[in-house]
Structure formats: C-alpha cells, structure tokens
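Structure in structure tokens, see below.
All protein chains but one are shown in place.
Right after this comes subunit A.
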Amino acid sequence: MELKTQVKAGQGQQEIVISRQFDLPLELLFKAFTEADLFAQWMGTKVLKLEAENYGSYRFETLDPSGKVVFSANGTFHEVVLNRKIVRTFQMEGTPFPAQLEFLEFESLSEHSSLLKMQIIFRSEAFRDQLLQMPFASGLSMAHDRLQNLMTH
C-alpha cells in the first residue's frame, strides 16, 4: 500500500519534498492554507496574521495550557495563485534555524480529490537534517522522560 503522505529527502540535497493526496476538492484544500480560522484549526495554533496574497505576510504562535508561548513562526507570501500555488518563506522564531523557502503546488485529481506537493528549501543540508530529526529527537526524549518517570515514581 502506498503511504498517503510521502517525504523525500535525498542525500547531498538541501530540500525536503512532502506530497499528500487529500479526499477534498482542490478549492477546499487551497482554502485550508489561506483562511486564518481554518489554518488555526488544523495547525492547532493561534494565527496572529495571515495575508495570503502577493507580498503579504503571516505570523502564528502556539500556546501551552497556561497561556505561555511555546512556539512562534512567521513568513512572507511571495506569490499566491488561487487554487494553484503558494510561494512563501517560513521562519521559526527564537531558534537558530534560518528562514526556509517553500513552494506549495496544488492539483486537482478528481471532483473530490486533490494533491499537494510541498518543496521546502533550506539554507544547508545540515539545517535540513536537523529539522528532519526534530520529531525523531522529541520522540526519543519523550521515551527518555517516560523512562525517567518510571524510575522515579
């Protein structure tokens, strides 16, 4: 069975390509990236600004249950073509990661299905690998924390 979400990160490259097929009409898939309240819902974040148009910008932040900001990011839209493509930058605030450039391409497969291809370009291969490793690393450290809890309780 083919995986719904595919990630390609070739050696010697400084990009990641993520592709995903959705059971959604193209227009709805595109809307999920351009409307603040919808974006906030699926990303689980608080959207401070989302101007999905040429030369627009965006910013969002994620709060923990006590209201403390645990993650924030921003970027600018370079090009937005309705139902076809978005070119934007993305930068995590308060981290050593440099900005990354993202090309999002949207394609209709049928009346009820669509495809998203996201190409993310990094400043270097090392930064790309570091970002790829983040969920793996937090998985490891979560396992580590669970183990520590078991030992101390």
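The criterion applied here is as follows: a contact is a pair of C-beta atoms (placed from the backbone, for glycine too) under 8 Å apart; a residue touches a chain by one contact, two chains touch by 3 or more; residues count from 1.
Basically, contacts and distances are computed from a predicted model.
The complex includes a chain that is not drawn, and of the options "Tryptophan synthase alpha chain", "Winged helix-turn-helix transcriptional regulator", "ABC transporter permease" or "Spore germination protein" the UniProt name matching it is "Winged helix-turn-helix transcriptional regulator". Listed residues A:Q13, A:Q41 or A:S124: the one in touch with the omitted chain is A:Q41. The chain not shown here touches subunit A at positions 3-7, 9, 18, 20, 22-24, 28-29, 31-32, 38, 41-44, 116, 132-141, 144.
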